[in-house]
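Excluded from the complex is one protein chain; the other protein chains are retained at their positions.
And then chain A:
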Amino acid sequence: MSRVAGRTDWAEEEDEDSLQLPQQQIIKNKDGTETIITYSIREDGKKVKTTRRIKKTVIKQIVNPRVAERKHWEKFGSDKGKPPGPQTDTTSVAENIVFRPVSNWKASTEDKNETEKKKASLKEAKIKCRICSGDHFTTKCPFKDTMAPEGEATPADMPDDAPQVGAAGAGSGSYVPPHLRGRGGAGEKMGGKFDRDDSATLRVTNVSEFAEEQDLRDMFSRYGHVTRVFLAKDRETGRAKGFAFVSYADRTDAARACEKMDGYGFGHLILRVEFAKKPN
């Protein structure tokens, strides 16, 4: 890039550079093509010479005269006075779609793959009923009304605040109906209103990690006045950890909720609801 000597004003620099650019050249070649040479300055300040060779061909297209006439119609209505050509606010081009007709087309392959994958993953995951060990969900078990879960004492024999081994929802410690709960020798509970009355508190496990407290409140307040909902959340991710506590004002409401909501499908999971146990 040549610079004019003795130049003092920096503001003129750009202008002078552009002035330095040679004119566009158009050369007509013998074979009917044209060579166009243009010069431009790139962003990094370098001068660029562009040589393009163009062949012009005239394509004759026969158009319907009515269509041709309509192309020159003035715009009207909301588009009155707008320049010709598509306007960006009303017209855009969508992403490319591959459309290839095929015989014996079936619900497009990718759709199928996804549903099939889901099905396969469900098949792999073994479903085992806690009552009869069949391959269905416990809630769907034909014996769920008549039989207690396998390997567990009947609810009547099991005091509700007996220390439980194993993590929450690990398959042990199933629901004990409240009317049976007091009889198992745990009568002191009814009177024990010292710190917080946990007798009407339900422990809800297997909660979807996308659940919100309000969702649970909405679901559980169907059965009575809910005084407290606590949903354990991961401090870092803010997602639910999978369990929650719901307290009712009235224990009978809690019992009803417990009965109805156990096995209720929420999100993609099946809720497990039981009465909360006193911390020992």
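Here is the rule we go by: a contact is a pair of C-beta atoms (placed from the backbone, for glycine too) under 8 Å apart; a residue touches a chain by one contact, two chains touch by 3 or more; residues count from 1.
Methods note: contacts and distances are computed from a predicted model.
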Chain not displayed: protein name in its UniProt record ("Eukaryotic translation initiation factor 3 subunit I", "DNA-directed RNA polymerase subunit beta", "Signal peptidase complex catalytic subunit SEC11" or "DNA replication complex GINS protein PSF3"): "Eukaryotic translation initiation factor 3 subunit I"
Of A:G32, A:G45 or A:G85, the one touching the omitted chain in the full complex: A:G85
Given A:K71, A:H179 or A:R235, the one touching the chain that is not displayed: A:K71
For chain A, residues in touch with the removed chain: 64, 66-67, 70-71, 73, 75-80, 84-87, 89-97, 99-106, 108, 111
